[in-house]
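Here the complex is missing one protein chain, while the rest keep their positions.
Here is subunit A:
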Amino acid sequence: MLQFKLVLLGDSSVGKSSIVHRFVKDTFDELRESTIGAAFLSQTIKVESEDQQEVVIKFEIWDTAGQERYKSLAPMYYRNANAALVVYDVTQEDSLNKAKAWVEELKNKVGDEDLVIFLVGNKVDLCEGSDNEDKRAVAATLAKQYAEDQGLMFDEVSAKTGHGVKEVFQAIGQRLYDTKKEELATRQRGNGNDGQVDINVPRPSTNDTTGCCS
């Protein structure tokens, strides 16, 4: 099993915790309380290798508080992260600006060029149907263009309905696997393994899903 650290960043009330709970527990709570500091959750998914074998990936997920004052804690959580989910609310224009600021910070502060940044527009359910179109404050094309310019992955989701949430984590897992498998193979060759790839070498999880922090 491969394990990756993923951090969620974004403005207050954009739905970071709701996205995580939809992914980890497949539940949605209208009254999800504000996150204070940060909260930890984990979840496993399966991705496919080139030879169509299933590879289990475990996400160590850090869900952070959105208020500006908690921003100073964020480096502790994005340090060593393999992926960052930068979330904005499609009905709040300013939340995309906050998301852009997070992208900037990640690019400036995280040395890892392989860090996967996924820009996620949440709450699309609020602007579904012709009656609600005016609730959308951030056009999908605009955010998508920004993501492309910055080399980010991008999608819109609804934590409330579940639309697109699992796919986001699946895409991140696949991207990380595709990126890391070559790195792992290179490292294995360096260790004199005759080019055999042992995907578990760098940080195999010894813990099963019933462990403390699963």
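A few remarks follow.
Throughout what follows, contacts are C-beta pairs under 8 Å (C-beta built on N, C-alpha and C of every residue); 3 or more make two chains touch, one makes a residue touch a chain; residues count from 1.
By definition in this document, contacts and distances are computed from a predicted model.
The unshown chain of the complex is recorded in UniProt as "Rab-GAP TBC domain-containing protein", chosen from "Rab-GAP TBC domain-containing protein", "Growth hormone regulated TBC protein 1b", "Autophagy-related protein 3" or "Replication factor C subunit 2". Contact with the chain not shown here comes from a single listed residue; of A:80, A:97 or A:145, that residue is A:80. Although one chain is not displayed, subunit A still touches it through residues 3, 5, 12-13, 29, 31-40, 58, 60, 62, 65-67, 69-70, 72-73, 76, 79-80, 203-207, 211-213.
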